[in-house]
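Yeah, one chain of the complex is gone here, protein chain that is, but the others are all in their spots.
And then chain A:
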Amino acid sequence: MNATATPTGELCSVPALLRRNAQKYGDRPAYREKEYGIWQSWTWAEAAQEIEWLALGFLALGMERGDHVAIIGRNRPDHYWAMIAAQMCGAVPVPLYADAVAEEAAYVLGHCGARFVVCGDQEQVDKVIDVQDQLHQIDHVLYHDKRGMRKYDHEHLNWLHDIQEEGRASHYRHEEELRRREAELTYDSTCVMLYTSGTTGKPKGVVLSNRNIIETSKNTSEFDHLRVDDEILAYLPMAWVGDFIFSMGQALWNGFCVNCPESAETMMTDLKEIAPTYYFAPPRVFETQLTQVMIRMEDAGKFKRWLFRHYMDLAKRVGPQILDGKPVGMLDRMRYALGEFAIYGPLKNTLGFSRVRVGYTAGEAIGPEIFDFYRSLGINLKQLYGQTEASVFIAQQPDNEVRADTVGVVSPGVEIRIDDKGEIFYRSPGTFVEYYNNPESTASTKDAEGWVATGDAGFFEEGTGHLRIIDRAKDVGKMADGHMFAPKYVENKLKFFPDILEAVVFGNGRDRCTAFINIDLTAVGNWAERNNIAYASYQELAGHPQVLETIRSHVEEVNASVAQDDMLSACQIHRFLVLHKELDADDGEMTRTRKVRRGKIEEKYADLLEALYDGSETIFTKTEVTYEDGRKGSISATLKLVDAKTVTPRHHEVAAE
């Protein structure tokens, strides 16, 4: 394909989009960050200037074409600018997870051979210095936050803004070279490299070209009618492809404003102040917010509680229909308007959702009650299905065709095919170029015609053409008696209970299913407080007999609901235990995006799993834990194994008769 023949004309790279925005939307806000209690903002013209100085500074430090520039830190304008500045120099930005422990960071830094590392603060610099001895390729470390950095050896360490100043001072010397490098960028140049967290094995570096990012951004912006006056809050990890598409691809394509929160803890306040019009959050965030609302309503006065319940019932009945533009009676419409004034409006304002036009959730299944709660308030929350290798978008829900149990129609420009085993394959302009330095994995994932295996099993629903996902294709297994085993299907049902944070179901190749369960400390802790139950730790609360009893009733409810499904009725849980610690990414039990690593857990807790099947009443166990600073310790506990009632499925009854 000819690199210059692009559907977007001249705009064949991210820096080109920046130049256009600086010209076309020069006075419009491009970036905001809350610092010292005030939203500081930069227009596109100002941002372009800052980025150019930074790029000149990079050239002064000797950045070469094809160098990898790692960025470790939370979402801040400077970090986004460093990425664009690197692209201007012909280098490749590689954002890393800010909460990665040193070994994880070391692997990625070593694998991509980063020569430059841009760090947010001292914590990240320390991490890089830790691994620098093993990796000799790091030439320059730059940092943004000066705090605590005074006493470091600055031979290869620089304050990011000093570099920017240097670039500014040396612009006569480097400007021409910068122009030349920018002009060399094509549609096929690498735009970014993102490491997939990988539920199995080492992370892989996904190479995405300008074509991938820009065409995906263009197509999906048109799909959702995104505009220059949209606002987003950039708070999800910069290393995650979604943040790159939303805060870089779509933001630069449309010219809308990227807002960075003050710190991770202030995110909810900042969300409220900014009130974004385009918003993305994983289901967990929506769950947490809903739990908080419900807890706070419990504390409200009688009248307020009544009012809330009354109008939420109404919203549940007519809210989604009104949002979808379906016919609703005049009287109900008027009552809903009153509810908007009394309850929905103020509630949306508190949550920061007053202005949301397009909201997305993805990554995990969202509980139907949670999903409907937000939609009934009039928030246009939708689901999408995607992965890093596709530059996010594979399928998404169009306005007015939103349901909790599908992931929507095929995204514009994407083709999907489903093989006879049920696995989903796709091909799209967003499909990644390759895995960096890993031709085998590239070949096994992407075939010669460009089809990529998602590893997910799913099917198209008859009639609507919506895609439904069942589970990871490799997780879908068979039980000893030949019944289908889809753990995620059951886990999701369990996780829809606010008391249950995480669940892992086992049963592949066995005669019955069992589960590990994590309680949600917020929800269960609140319940304990209300019922005067004292507890000193997570572990103690998790082992409380009344908690176990509550969880058992949840499991039994799930069993009843699973029994309704003819295909999966064998996946009912016979026995379970409540784990003594939360599953944690630091212990390798989950990915950084908080997906459970089934194999790892099975291996680590082999003793517990065995106890679930050998009929013991209790089990003593000792588990290694990793603290946030990387030190290791261990906790031990005696866990009680609980039996749960199962329901005989309908068709079995018929067969028995």
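We take it that a residue touches a chain if its C-beta (ideal position, glycine included) is under 8 Å from a C-beta of that chain, and two chains touch if they have at least 3 such contacts; residues count from 1.
The definition used in the following text is that contacts and distances are computed from a predicted model.
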| item | value |
| --- | --- |
| Protein name (UniProt record) of the chain left out of view, among "sulfate adenylyltransferase", "Amino acid/amide ABC transporter ATP-binding protein 1, HAAT family", "Lipid II isoglutaminyl synthase (glutamine-hydrolyzing) subunit MurT" or "Cytochrome c oxidase subunit 2" | "Amino acid/amide ABC transporter ATP-binding protein 1, HAAT family" |
| Full-complex contact with the absent chain, from A:E265, A:D481 or A:D614 | A:E265 |
| On chain A, residues whose C-beta touches the chain left out of the figure | 35-38, 147-148, 150-151, 262-263, 265-266, 269 |
